[in-house]
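Heads up, one of the protein chains got dropped from this complex, but the rest are sitting where they should.
This part shows chain A:
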């Protein structure tokens, strides 16, 4: 069957087997190997990507089900050369070791900050509780997400200061990702 979806803002159309899992479509067909395959049973979360802005475990989504939808993977997290604050936070706070769970953790964490810019430690732990990390013991992941939250709050404060001394119109178009949410 043919499937068309938008992955990291790029529309792709491919001929696939109907039973192909989204994780294998991303990895084997599109070559986006940042999304990992760890358990097949939705327990480990190394395969988390966004489907229309919501984190999903791509080992339990058929590629066909993503047809007509927006998919975002870890490869679509940075804005060009600039790392997303979540990525910076993981680096600053040693939120990764082997790196295998990291893409899924970051996708979930980014989604958390998008709906809750100032999460508590408990809220962060709950958000990532469907994902397993065997290396870090989670504390540094929690710190990484908090680092990003604080960094974004500080950046927003700076933007606000700038806004007060400039025309609002310049800011409205600045730095907003072009992704559409269906």
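Annotations for the structure displayed:
What we mean here is this: contacts are C-beta pairs under 8 Å (C-beta built on N, C-alpha and C of every residue); 3 or more make two chains touch, one makes a residue touch a chain; residues count from 1.
Operating definition for what follows: contacts and distances are computed from a predicted model.
Not every chain of the complex appears here, and the one that does not is recorded in UniProt as "Carbon-monoxide dehydrogenase large subunit", selected from "SUF system NifU family Fe-S cluster assembly protein", "ABC transporter permease", "Rubredoxin" or "Carbon-monoxide dehydrogenase large subunit".
Touch with the chain omitted from the figure is made, among A:12, A:39, A:62 or A:151, by A:39. Looking at A:6, A:58 or A:87, the residue that reaches the missing chain in the full complex is A:87.
In the full complex, chain A touches the omitted chain through residues 17, 19-20, 24, 27-28, 31-41, 43-44, 46, 73-75, 77-78, 83, 87, 90-92, 94, 96-103, 106, 121, 124-126, 128-142.
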